[in-house]
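Apart from one protein chain that is not included, each protein chain of the complex appears where it belongs.
Right after this comes chain A.
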Amino acid sequence: MGEKILEIENLHVKYKTDESDIYAVNGLNLCLNKGETLGLVGETGAGKTTAALSILKLLPKKIGFITEGSVKLGDIDIINATDADMRLIRGDMVSMIFQDPMTSLNPILRIGEQIAEVLQIHKKDMSKQQIEERVDEILNLVGISKDRKNDYPHQFSGGMKQRVIIAIGLACEPDLLLADEPTTALDVTIQAQVLEMMQELKDKLNTSMILITHDLGVVAQICDRVAIMYAGQIIEIGNIEDIFEGEHHHPYTIGLFGSIPNMNEESKRLKPIAGMMPDPSELPVGCSFKERCASCMEICKAENPEEAYLDTHMIKCHLFDRKNESKTMS
């Protein structure tokens, strides 16, 4: 195990709205080593983005709250950090690439200015000249001609905008990159280019990355480890091999993989997982997947399962609790 860069323990995040409280993240445990890429997978509303925003404490003001748990970035305790501390971390140690390239750039500032801004904030010792050079360099890195740094975002295509956003994220060579569905808004050809580019940059700068995505293909391509999220918890986490080739899986993971069309078999329809994710404003007692689970047992209805480890592979399901017991007993 290498040096840990991020440790999240028992994180709970709540959104307060007028009607009800929404429990978006419920006891999330996660750790990330230096240089590692973790894929965070799960359906819409599983709390992936919320978890990422909590790391930067960028949850919507007066609505989103971290209610419990700890987030540690190296030695820094994020939960108790002040706003001033957080500003030093954001963009420098940890940066985030947002979902929608179309709206994530300020329409009235030149892209060069937007990239330079993050350098101006964090690299106070750099001269104007140096910042300009760095902007040129980073634009070159993401494959945009430096002649275009005086252009405005509306003069770029979606894929190019995403590159600009990635350039902003990488400008200060952060230790940790949170990429929130960086390729979802892009078409497949651009997607491949952007992923390849991120992979190259990551190798070059030895950045750790959390890649949030729906796309298991993308995960298989560039991640070292995968975490499957469901209803605000990580229900399964493991190496790429554990998840994609291992024998034991959480029933939800099996369903998730089952819903990918298999090119080798003939099938008329996709196989979705029946049912819906539980309403995050009223979380059920027991396992949050019980309603949709084919192997649901009595215990699932009463108790939330513990995390069960098999080497690098963790599954949060009662099925595996018992297997462990029987293993230890025999």
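By definition in this document, a residue touches a chain if its C-beta (ideal position, glycine included) is under 8 Å from a C-beta of that chain, and two chains touch if they have at least 3 such contacts; residues count from 1.
Quick note on the criterion: contacts and distances are computed from a predicted model.
S.K.: Which of "ABC transporter permease", "Lactate utilization protein B", "Regulator of SigK" or "NADH dehydrogenase subunit M" is the UniProt protein name of the chain not shown?
M.R.: For the chain not displayed, UniProt's protein name is "ABC transporter permease".
S.K.: Check the options A:Ile168, A:Leu195 or A:Ile315 and report the residue that touches the missing chain.
M.R.: Going through A:Ile168, A:Leu195 or A:Ile315 one by one, A:Ile168 is the residue touching the chain not shown.
S.K.: Given the contact definition stated above, which residue among A:Lys16, A:Arg87, A:Lys271 or A:Lys301 touches the chain not shown here?
M.R.: Only one of A:Lys16, A:Arg87, A:Lys271 or A:Lys301 touches the chain omitted from view, namely A:Arg87.
S.K.: Have a look at A:Phe65, A:Tyr152 or A:Phe257 and name the one touching the chain we're not showing.
M.R.: Candidates A:Phe65, A:Tyr152 or A:Phe257; residue touching the omitted chain: A:Tyr152.
S.K.: Residues on chain A that touch the omitted chain in the whole complex?
M.R.: Residues of chain A in touch with the missing chain: 56, 58, 62, 86-92, 95-96, 98, 100, 103-110, 117-118, 121-122, 147, 150, 152, 154-155, 165, 168.
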